[in-house]
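The complex appears here minus one protein chain, its other protein chains still in place.
Labels A, B and C are assigned to the chains in the order they are written; within every chain, residues are numbered from 1.
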Amino acid sequence: MCRWLAYRGAPLRTSELILHPQHSIIAQSLDSPLGAEPVNGDGFGFGWYPQGADDRGPGLFHSIEPAWHDRNLRELTAAVSSPLFFCHVRAAAGPPIQQTNCHPFRYGNWMFMHNGSIAEFGRVKRDLVLEVDPDLYPHIQGTTDSEVLFHLALTLGLRDDPIRAMRAAIGHVEAVGRSHGVTFPWQGTVAVTDGATIWALRYSTQGRSRSLFHSVDVTTLRELYPHEERLDLFSDDAHVVVSEPFNDLPGTFVEVPENTVAVLDSSGYHHQEFHPTPHPVLR
Amino acid sequence: MCRWLAYRGAPLRTSELILHPQHSIIAQSLDSPLGAEPVNGDGFGFGWYPQGADDRGPGLFHSIEPAWHDRNLRELTAAVSSPLFFCHVRAAAGPPIQQTNCHPFRYGNWMFMHNGSIAEFGRVKRDLVLEVDPDLYPHIQGTTDSEVLFHLALTLGLRDDPIRAMRAAIGHVEAVGRSHGVTFPWQGTVAVTDGATIWALRYSTQGRSRSLFHSVDVTTLRELYPHEERLDLFSDDAHVVVSEPFNDLPGTFVEVPENTVAVLDSSGYHHQEFHPTPHPVLR
Amino acid sequence: MCRWLAYRGAPLRTSELILHPQHSIIAQSLDSPLGAEPVNGDGFGFGWYPQGADDRGPGLFHSIEPAWHDRNLRELTAAVSSPLFFCHVRAAAGPPIQQTNCHPFRYGNWMFMHNGSIAEFGRVKRDLVLEVDPDLYPHIQGTTDSEVLFHLALTLGLRDDPIRAMRAAIGHVEAVGRSHGVTFPWQGTVAVTDGATIWALRYSTQGRSRSLFHSVDVTTLRELYPHEERLDLFSDDAHVVVSEPFNDLPGTFVEVPENTVAVLDSSGYHHQEFHPTPHPVLR
Partner (left out) sequence: MCRWLAYRGAPLRTSELILHPQHSIIAQSLDSPLGAEPVNGDGFGFGWYPQGADDRGPGLFHSIEPAWHDRNLRELTAAVSSPLFFCHVRAAAGPPIQQTNCHPFRYGNWMFMHNGSIAEFGRVKRDLVLEVDPDLYPHIQGTTDSEVLFHLALTLGLRDDPIRAMRAAIGHVEAVGRSHGVTFPWQGTVAVTDGATIWALRYSTQGRSRSLFHSVDVTTLRELYPHEERLDLFSDDAHVVVSEPFNDLPGTFVEVPENTVAVLDSSGYHHQEFHPTPHPVLR
């Protein structure tokens, strides 16, 4: 279900990562060998934070059309430079295919995207939505499990402590799922950001999560490949977290392990174990 | 907020009513003098019951594009003959514009469409949705107040007694609205059908409802206009209920009064008073 | 480049062939093992002739969205019964993805669809278009090579003698291509119909055409599979020609050879050799 890409570093023309690589996320919309489905043609989304001092929050572009031939996406990514951006191509289980079902989702200065699913979502949806803060509830506009999880996490304090909130939100999803007799309620990788830090987690109840990789330090890559001109595009602090590698340069990407939350911030990349809260204390 | 048309009679090529009239509903999408807004370009929908014995239920076609230049709508209505059909062009208060927000809505063999609004919907939505039967809840796919009202009515027994269910549903909307300090919670005209009967109601809390008209008997029209060839298209039992008249032939259309539910069935057209249930007994 | 399906026989609910088979054309939009590309998600089209005596000509439905999750296509095919219909899912070489680039194309009572390409189309397009009858020229609305070939064929007498016109049209494409230094100007399979007969041809300059199959007689299938209930749906004279088989029932489909034009008419299925006219006499 889907492929995504998250970047953090010096402002970069977004097409350098979204369009130009050999196996870019746009190429992955048509064929993603490491994805649960090879085709991710059920719409796409692109969210980007502005360069420089700007209180505007991230811009968003969503479309229901497949990314592979979309002209607007190519135009926009060529025009936008950003220090932190998300891109997502969707493989939906079924209709509706609509812009409100495209990732990334946004709330205030936060963005969120997901590759995976909440099992038996139709059956558990009402219970999950009931836990969303009533003030946040009208903000839910689509029909995806991902959007509901985002709003659960917001309800559970995402803006104060993202890791704790994601632990509680996924823990809640697992508790509700089990109460409905679902064995493996949660699947997936998630990326969340406030525009300064990116948190990317890889966890599934069954322990067989969708693929997730992070880039090694650019300085390391420059040593590995001193003549690789493409590296000149990137600042030393440039990092990506991606569903699957977008180039074939050995050593560029390292898998993010299961049960992990990776953090990209001004100190670089680091990660720690991630486990949901077994019995989260709700509001 | 929108214009709609409902037909009941002998099977009729649907383009005869949807496309060909002087001031057809397709023309009304671009300019509707009697509408709250002149333009209804935020998508459209067409639902039709099949001819003859058929257990299939109604077909549905929805699009987010304005009706006025839509080729598929013209092709489809020219190809389809139906004894009972609904058509709706939407004027939305705001985004999202998506197929799941197009009317008519369908559940099983039932269809529903609406011109109007639930006031302050963002504030009251959660309370209203909580009253929807949990088994029906996952069926809600859009963000409109109309779709929520439909599911409330289904919860309150629409399939057993439509008038009673609509009285209770709108009564509930008014009660919830008042509890949130909303003075005039409900506005609008609604059409509902099970494929044999059409119920069309015109009621607003404030008493200034969107426009609604019904056609006089075809036999009466034939007497009025013995040389009008267009009337040859229609069976004696043909009736429509419409947001606004689609021709300028004097005497064709009569206004449906405020606080009225009109009924089109095998006995023809008749109507009775309609008032919401003040304090509906919920499930 | 694309997959298509053509049916001729007693009126049949079109979803029986377009939606329900194991490997239906809708499934092929997401994954077509025998196609030049596995994914055919750049829009789709459906054209159908009405049942019974009707001078209306074929109806058409086009959409730019992938067929695999499209609700309107499912609704429409479930509602329409037709004695002769075409369905096409598109894999485009590049943008634009627009309804005017969807097949089948229609002119009067004729429909046309294509899987393949005219090589170096950008270079030869002007020369080809100049040969289109000036009265037909404004009817070209898209940017595809397929639509241009259709109009060339119309110019060269398609409505009088389809096989002769296709021989001349493809011959002309090859002549123009060679004059521009193109080695293999034409590739593909084509289906053309006037609502009574279907002509399906398989020919490429290089001799390695896109796949094409026809169904064996239903009576033969009934003997092969006396207990196969699905065959009860089909009249004895039902035939399809398809880009790739939509079921795994051995013996249902037989390949249409290279250099062949197949004909489906009231006498059943027959085919003959097909070669383009080497030096077609133009108007």
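Heads up, the rule we're going with is that a residue touches a chain if its C-beta (ideal position, glycine included) is under 8 Å from a C-beta of that chain, and two chains touch if they have at least 3 such contacts.
What you are looking at is a predicted structure, and each value in this text was computed from that prediction instead of being measured.
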item	value
Residue of A:Ala67, A:Val80 or A:Leu128 touching the missing chain in the full complex	A:Val80
Omitted-chain contact residue, chosen from A:Leu34, A:Leu60 or A:Leu224	A:Leu60
Absent chain, residues of subunit C that touch it	96, 98-100, 122-123, 125-126, 130, 134, 137-138, 141, 143
Absent-chain interface as seen on subunit A, which is shown	48, 50, 56, 59-63, 71-72, 75-76, 78-80, 99
Contact set of subunit B toward the excluded chain (per top definition)	30-31, 38-39, 41-42, 64-66, 69-71, 92, 94-97
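The rule we apply is simple: only the chains that are shown with their structure count from here on.
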item	value
Overlap residues in subunit B, where contacts from two or more other chains coincide	99
